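A protein chain is absent from this complex, but the other protein chains hold their places.
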Amino acid sequence: MTDTGRRLLRTPQGVLGLALLAALLLLCLFGGALAPYQPEAMDFAGRFAAPGARHWFGADQLGRDVLSRLLVGARSTVPLAVGATFSGAALGACLGTLSAYLGGRWDEAITRTIDAVMAVPHLLLALILVSTLGKGSLNASFAIAIAVVPSMARVTRSVALVVRRQEYVQAAIARGESGGWIVVAEMLPNVAAPVIIEATIRVAFAVMLFATLSFLGLGAQPPASEWGLMVSEARRFMHQAPWVIVAPSLAIAATAICFNLLGDGLRDALNPRDER
Amino acid sequence: MSVLEIRDYSLDYVTRDGTYHVLQDIDLAIAEGEVLGLVGESGSGKTSLAWAIMRHLPGNARELKGTLRLGDTDLCAAGSRALETIRGRRMSMVFQDPSTALNPTLTLGRQVSEVLVRHRGLSEREAWREAERALEHVELRDVPALMKRYPHQASGGEKQRVVIATAFACRPELIVFDEPTTALDVITGARILELFARLRAETGVAALYISHDLALVARVADRVAILEQGRIVEEAPADRIFRAPTQPYTRRLVAAVPRPDRRLVADQPASQAVLAADAIAVRYDRREATRNVHLDIRRGEILGVVGESGSGKSSLARALTGLAAYSGTIALDGRPVGRMDRVYRRAVQIVFQHPDSSLNPRQTVQSILARPLRLYGGDVATIPALLEAVRLPAHYARRYPHQLSGGEKQRVAIARAFAAQPELVICDEITAPLDVSVQASVVELLLSLRRQNGTAYLFITHDLNLVQQVAHRIAVMKAGEVVDLLDIEDIGRGKMHPYTRELMAAAPLPVG
Partner (left out) sequence: MARRRRAPPWLIGAVSGVTLAWLLRRLLTVLYTLLVVSIVVFGITQLLPADAAVTLLGENATPEALAAVRARLGLGDPAWLQYWHWLSGLLQGDFGTSMRTSQPVGPAMLTALGRSLMLGGAALVVMLVIAVPLGMFAAIRRGKAADVGAGLVSWLGVSLPEFVTATLLLIVIADRLQLLPATGYVAPGEDLADSVRHLILPVLTVSLILVAHVSRMVRSETIDVLNSDYVRAARLKGLPPRIVLLRHVLRNALLPTITIVALDVGYLLGGIIVVEEIFAIPGIGRAILVAITTRDLPSIQAGAVIMAATYALANTLADIAYVMLDKRVRYD
């Protein structure tokens, strides 16, 4: 693990990604403590205050401090997206590996069905799920987890197929190892690395999807200070107070960039270096 | 004046892990009409020298000193415009793998004619006709149709002839050949070499012939230079390099080259069979890989299996180890085998061809060796002894595969096979990707293990010289069938299948 960490720090993407991740972690844990104001504290006199000494990022239509809402909003935006991605990825990975291992008709049937489900855009699938389950952050994150399963299954399957063809798997089959042992002991450790990389990059996508759902009113509900929700609420007032939109937008972008960088860095760090 | 002159040339590669001295103080000259062979193992820098001559070095290359002259032109000083007129016209290159050296989305004819348009100023139509003539000259058949085909529709030998025709098309002064027959079958490669000899005699072109195969180069070249770790250690006329090598490295190389007359195995095997395979047929989807194969391997025997790619030798190995479905019967120690149970799987082990993929990259050597020991009732404590038996230090147990060299990985694979204390080990082209000196040490290891344990080998290879050194009997496979099964004494004399004769004629024997 630490070896991976060290190699991650050797790449510029890894360094930047880890730095951003650390910042996000700080925000999620201590955002409330760091916030200068209470995120729900309304101040009708200070509505639409421009960014300045009192409100570093300005105030929104109800006079709430944007910076405080931003800092607290990390907790609403990031952890659920991460959790959704990794649970969806875990499920998808099991499905993909199973399909690759079974091969033959089973593999074909599963793959075609996965492909069929992927014909529905992720956002649409998530929207339909959330509309059924009811609005809310938890349901939105559940919907995202489900939406992530098919694509992760696809990626896992193609990696597993490559691994299956390797001679060390052939050697295990020749030894007469049981199917379960081969999948767990020989295949999974080699499938895990690319899948983890892919999942990390998906987190960026999940954060964006979560924010989009909140923006459309189906994710986090007011008065939560989720970043997508902040943009949505401020849309009507974009003429008077554009900073209320810009700040959370940049926060979303920064989060997505963080996980994209991490995924890129992990790609280099997790590959066993081949000697030439 | 020499066609190519290299004086005091040194080259470095700058990487994140440090600076590699790839070539040091290289002095070479090729006279008109001369063929200079350049022999080196992997990492010797021979390919880098080719790139240096063609002025196509990677971005992290640093030329420290020295001159490269083509005739009276200083190559190092030539600008990119000048190089564009030199390349293809005054010097050209023939590459190792014709499958990747040809553009998959252009017709074969186009890839020849574009050189003619570029350097001889012909029109498209004239160039096309000229290209047809060039392809006919390299003994290709049905040329007008072939010109319109795409690379994937031609065989390896046909493609390499197209590449050669392209290289010769503008009558260059120098052609650099980078291992042109390595990616081809033995017989196809032999034909290409005959073609090269003929073209060379006709055109009088000078050539630099790069290869790892000393025996082959000694037949093709006038003089041979030996490259070790970036330095030229010896240079001599081809007929002398084998008879009287002066430098220690050259001597080692020469000693490592498989020579059929140098027999490494002196004993006779027992007469009872360890494994008897009858009417083995392996099918993949619609293709029949082996057909009606009869083989038996006697206790302690080394049975060589030779054949070109597609002959079915690997499919046979897979069938015998339960990796491919087969029809037919197999008997182990006289008892027929229905389902391959633990007894069978312990008795019959396999070592694969590619060291890079035969060891699980995420397992230590310790785990890799412990598994078969645990499965077959061995003792994990014997791992150090096992490593020692394959001439690896005991602390290698803690290493991961990517920390080992190709030869070391193959040793671990061999140790893994012997951990089961098998009666038969199937070696599927295990030395093919290795350098010749590494190959010699792996073969020596196999023979010593056999002496200690009495194991039999099914030794699959395409190298006829090697197999004649070690095998008691040789099976020759073609198109899925065993066409010949001969005792070693009968090879070369007596009745042999015409295909066996052809194979033997194609195998490059060292001169001297």
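The chains carry the letters A and B, assigned in the order they are written, with residues numbered from 1 in each.
As a working rule, a contact is a pair of C-beta atoms (placed from the backbone, for glycine too) under 8 Å apart; a residue touches a chain by one contact, two chains touch by 3 or more.
The structure displayed is predicted, hence computed values, not measured ones.
Within the whole complex, the absent chain has one touching residue among B:H119, B:H137 or B:R416, and that is B:H119. When you scan A:T4, A:Q61, A:S158 or A:N260 for touch with the missing chain, the hit is A:N260. For subunit A, the list of residues touching the undisplayed chain reads 112-113, 115-124, 127-129, 131-133, 204, 208-209, 211-212, 215-218, 228, 231-232, 235, 238-239, 242, 245-246, 249, 252-254, 256-257, 260. For subunit B, the residues touching the chain absent from view are 54, 56, 83-89, 92-93, 95, 97, 100-106, 114-115, 118-119, 150, 152, 163, 166.
Note that only the chains that are shown with their structure count from here on.
Look at where the CA atoms of subunit A average out and do the same for subunit B: the two points lie 47 Å apart. Across the complex, subunit A is touched by residues 321-323, 340-342, 345, 349-350, 352-354, 356-363, 371-372, 375, 400-405, 416 of subunit B.
Of all the residues in subunit A, the ones that touch subunit B in their complex are 166-168, 170-171, 173-177, 186, 189-190, 272-275.
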